[in-house]
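Report on one structure; see the data block that follows.
Apart from one protein chain that is not included, each protein chain of the complex appears where it belongs.
Which chain is which? They are A and B, in the order written, and residues in each are numbered from 1.
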Amino acid sequence: VSYGWLSFLTDYGLEDGFVAACHGVIARIAPTARVIDIGHAVLAGDIRRGAAVLAQTVLALPPAVHVAVVDPGVGTERRPLAIAAGTSLLVGPDNGLLIAAAEALGGISSVYVLANPQLWLHPVSPTFHGRDVFCPVAARLATGTALADVGPAIAPSSLARLAPPAVVVSGGVLEADVVAVDHFGNVQLAATSVPPEWQPGQLLTVESGRGPQPASLGGTFGDVEAGDLLVFVDSAGHVAAAVNGGRADALLDVAAGPRLRIGPADR
Amino acid sequence: VSYGWLSFLTDYGLEDGFVAACHGVIARIAPTARVIDIGHAVLAGDIRRGAAVLAQTVLALPPAVHVAVVDPGVGTERRPLAIAAGTSLLVGPDNGLLIAAAEALGGISSVYVLANPQLWLHPVSPTFHGRDVFCPVAARLATGTALADVGPAIAPSSLARLAPPAVVVSGGVLEADVVAVDHFGNVQLAATSVPPEWQPGQLLTVESGRGPQPASLGGTFGDVEAGDLLVFVDSAGHVAAAVNGGRADALLDVAAGPRLRIGPADR
Partner (left out) sequence: VSYGWLSFLTDYGLEDGFVAACHGVIARIAPTARVIDIGHAVLAGDIRRGAAVLAQTVLALPPAVHVAVVDPGVGTERRPLAIAAGTSLLVGPDNGLLIAAAEALGGISSVYVLANPQLWLHPVSPTFHGRDVFCPVAARLATGTALADVGPAIAPSSLARLAPPAVVVSGGVLEADVVAVDHFGNVQLAATSVPPEWQPGQLLTVESGRGPQPASLGGTFGDVEAGDLLVFVDSAGHVAAAVNGGRADALLDVAAGPRLRIGPADR
């Protein structure tokens, strides 16, 4: 199996040439493959955010070798992995980063530890496995190197996993952890459906760090007046809060409360 | 007609995977096409800025399907469009974003509303038409789908347009709206030529929020001393103000006055 596409997500930023060095490694090993940058602006070391961005993007991409490196433990005992999931492969550290994406892609079929140094670039920098381990292996997988060549298979149950975020639905009230605040200030929750009691256009109250705020259930930003709060199911299938023409993170003061409680307005 | 290139401009930012999802959609539908990212750092919802960046960049690009999405009205009644202009196509919302680029490319030849759901990705998220409507249609147009297949033709006169910026030239004095402040702090005006009375090296006075500032007419930054103010015609053909080795937006306090008045220094 070979892949014409790789995707690439890191917390490297774009100031330093780290991302370009990885692109260069891929270009040298797999010159005909093409790379889609999922993003490199994940906050340094924020595995949870990296995992969410990756999981919410991979389904829009063609089958690919998805390389993700948010790896505060680089160079320590944490294992480097290659995971088969659906028709794609995932390559990155064993710190929980890849799990949600693997599930989105159809579930983990098999897992291998990157233990074959013949596939790496030498000397391996202990602080830049993206360039010297993950991308070289991913590029070789793209050109048809067999998964079993990267190292020994391990049990999926042995993988590090992030603690699942909290979602509680009861009596028409949804309480859920914030997964992400996006570029527009939209606040995405861990919940992937609204309580069955809510009706279209339902008036709601959102409780957060700033106290209760009125909101309406809708489908898109223009369903509420400019400046008003909308609760909706976002483009990744998550319940979210937005302000039409504004920022929900500011209105809700999300920095002060990493969980939202949303219920009918008349309670 | 098919296109080997697409371009892509949005206000999505690069933190969230939105841009990558769009790249993925294009890759799946038009795998041999290549995408030039014009930029994704337009301030959220700033249609005017998006329109200017697009219009000032498309002429440097090869013939392409140019996709632009700065779309605060996503999911509402605003129409999604495909426009033929010169040897290129433009795809995006009917909110004025595409007009200046169409004019730069040679003028609008024809306009179609995206109304054929067979060309979209389903389910269509009401908040992410970039991924589910604009990019799928653009990618299909790149592969040779006929414009008439996207939906019905409409009259160019029916398109939403931005109010034109103000430019007044009189008696050797130029007064014009600020179109953009660029990465270097250069202040670009709506005017595309200087008053005929001005001579090369002309000493000028620039009036802005901070009061009158001395300047000289020149061709490039080094034509004035470090720290001094230059008035010049910029690389997009607009009259602009710059500071050699500094930021004109700061020197002129542009945030306090969105219009500049420039005249000879001896008035």
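Structural remarks
Here, a residue touches a chain if its C-beta (ideal position, glycine included) is under 8 Å from a C-beta of that chain, and two chains touch if they have at least 3 such contacts.
As the structure is a computational prediction, the values presented were derived from the model and not from experiment.
Shown as candidates are A:4, A:45 or A:245; the residue that touches the absent chain is A:45. Residue-wise, the contact with the chain that is not shown comes from B:219, picked out of B:117, B:152, B:201 or B:219.
Contact with the chain not shown here comes from a single listed residue; of B:158, B:193 or B:235, that residue is B:235. Although one chain is not drawn, its touching partners on chain A can still be listed: residues 12-25, 27-28, 31, 44-45, 72-76, 125-128, 131-132.
Within the complete assembly, residues 4-5, 7, 9, 34, 36-42, 53-54, 56-57, 60-62, 180, 182-184, 219-223, 232, 234-235, 242, 245 of chain B touch the chain that is not shown.
Simple rule for what comes next: only the chains that are shown with their structure count from here on.
Look at where the CA atoms of chain A average out and do the same for chain B: the two points lie 31 Å apart.
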